[in-house]
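Only a single protein chain was left out; the remaining protein chains are all shown in position.
For clarity, chains are labelled A and B in written order, and residue numbers in each chain start from 1.
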Amino acid sequence: MALVDLLLVVGVIAGVYSLLAIGMNMHWGDTGLLNFAHAAFFAVGAYTSAILTTPPATGSLATRVVGFDLPIVVGIAAGTALAGVVGVLIAITSVRLEGDYLAMVTLSSAELIRLMIHNEAWLTTGAQTLKNIPRPLDGAVPVSYDLFYLVLVWGIVGVCYLLFTRLSRSPFGRVLHAIRENDDVPLALGKNTYVFKLKSFGIGAAVAGLAGGLWAHYVYAISSIMFLPSITFLIWAAVIIGGAGSYGGAILGASVIVFLRQITRFIPGDVPFGDQLSYIRLMVVGLVLILVLYYRPEGLLGDAERLQAGTSE
Amino acid sequence: MTLLEANGLRKTFGGIVAVDDVSFEVDRTEIVGVIGPNGAGKSTMFKLLAGFHTPDEGTVMFDGEDVTERPPNERTQRGLVRTFQIAQELTGMRVMDNMLLASQNHPGEKVLAAAAKTSSVRDFEEDARTRAEELLKFLELWDLRDEYAGNLSGGQRKLLELGRALMAEPELLLLDEPMAGVNPDLTDRLLQRIMDLRDERDMTFLVVEHDIEAIMRISDTVVGMHDGTVLSKGTPEEVQSDEQMLEAYLGGEV
Partner (left out) sequence: MVLDPQLVWNGLVVGSIIAVSALGLTLIFGILNFINIAYGDYMAAGAYVAWAVNAQVGLPIGVAIVAGVLFMSVGSVVLDKLVFQHFRTRSPITLLIVSIGVAFFIRNLLRAIWGPSGHFYDLPLEASPSFVGVRFSIEQVAIMVTSLLLLLGVYVMLRRTRVGIAMRAASDDRMLSRIRGVDTEKLVLYVWLIGGGIAGLGGIMLGLDAQIRPNMGFTALIAIFAAVILGGIGDPKGAVAGGYTIGLAQEVSVAVIPSEYKFGVGLVALIVGLLTRPDGLFGEATR
């Protein structure tokens, strides 16, 4: 594959991950919520859109019964909305819990959702791949499809960046930041912190669902193995490395992570440890995360001053 | 005219009775001081009034309404506002943002309005800024408005704590040991501020304090607690000379 084509593909992936990171940043960077369910929101968005836009598979080996033939825009919109709803539902069970408990409950909920996707083949094709997901404007664009999709995804990333930054700087964002700093103070100042947490969860989950929909229609075949908790952890790494609290940081961190993972595509020919390269890449991610946390805990674009305010030196 | 009423409040933790049959009233524009030795139950009683604990028995009435079961945020919305004993400044937020946070019923706190940045949001924010500016100047914190609250000195944090509570436009302000850890000079200024606020803005106060002198200076009524009950209630002079209170303080330095 030509270098340019490779770059386009990696660029699309980076865009999708950036959307995921934007959602995570609202949860963690703005509100201080330890959300470990992100992969589930991604999956809900992807599968909802896929199921709504793909008629049931026919043939003797077909397992999926449910399918529709709705327009892609409807599918993606529905995926976004449903992911948001799932986010709120998970939040209802968990936001009143302390940090670590919240983490475990969200992690477990996400696994449960993935289990359902994996098992309910009548709905999702179960363990097998859900194929033939339509690509928007397939064959109708004068340029390379990957280029078109790159522009599409990053255009959406741009819009989300503006939207989320505005929310973060608004009075709504101010309440979220207060919740992040101290749970009691916003409560004492008249804010219904429970509802704010639910909203934060829902909005962040929705944009993850949007990412899922965009992903599904690009790769045109999905299976439950694409939505493991390791995705959640990678996005965490992205947000931390990029700088929690900064949406630009989230996008940068996501791009760095994607680049680290995909970098070996650009290495030509046979290299020693070629088979293990994909694992070595992830080992590097782990190392980078630890190093960043040690040397630069505010991440690449984070606010060091904010992190250190109030700590005695 | 009664603004706040505590009726027969009782609260136990495990087997320990922290507050037992506590009743008193606070009238509008009154300053009520609450004193008592350590372990008297002042802190628990305070939290019951503020909504951070729910009583086992008894009620809390505010402005004629039963707020006993209401969570803290709903009490604040009704004008019953508290401060924290250890100043809970939001370290990672700037002083001005700490203040703006306290504005009530801000349309910009709704997601859609915030996203659209409607004119009503912008106007409300403008007004809130103006009010915050006035309060910050009143408390002599205006120069620090862009500092991260975590970088403030102890005394400045106390003032910010007060400023934030005032920003919430309270009818009754519950002050939790506002003088704790504060130097005498600042104490004087704070006390003066409290009385000014009562005189100029018709505010009502309930102050829990260890600094007996301070309480005696500003309070109209003093409630003396010991072992979870109200031992003495009356004017500062009455409570000061109450023998039971003197005993409670073990050798009476009231």
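Simple rule for what comes next: a residue touches a chain if its C-beta (ideal position, glycine included) is under 8 Å from a C-beta of that chain, and two chains touch if they have at least 3 such contacts.
The model shown is predicted, which means the values in this text are computed figures rather than measured ones.
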Need the list of shown chains touched by the one chain that isn't shown. A
One chain isn't shown here. Among A:Leu6, A:Val66, A:Ala81 or A:Leu97, which residue touches it? A:Leu97
For the chain left off this view, which of A:Ala46, A:Val285 or A:Leu301 is in contact with it? A:Val285
For chain A, residues in touch with the removed chain: 34, 93, 97, 99-101, 103-105, 107-109, 111-112, 115, 118-119, 229-230, 233, 236-237, 240, 273, 276, 279-280, 282-283, 285-290, 293-294, 297
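Simple rule for what comes next: only the chains that are shown with their structure count from here on.
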Separation of chain A from chain B, taking each centre as the mean of its C-alpha atoms, in whole Å: 43
Could you list, by residue number, the parts of chain A that touch chain B in their complex? 163, 166-167, 170-175, 177-178, 180-182, 184-193, 199, 203, 305-307, 309-311
Along chain B, where are the residues that touch chain A in the complex? 50, 52, 71-74, 76-77, 81-82, 84, 88-93, 97, 100-104, 106, 108-111, 114-115, 117, 121, 125, 148-151, 164, 168
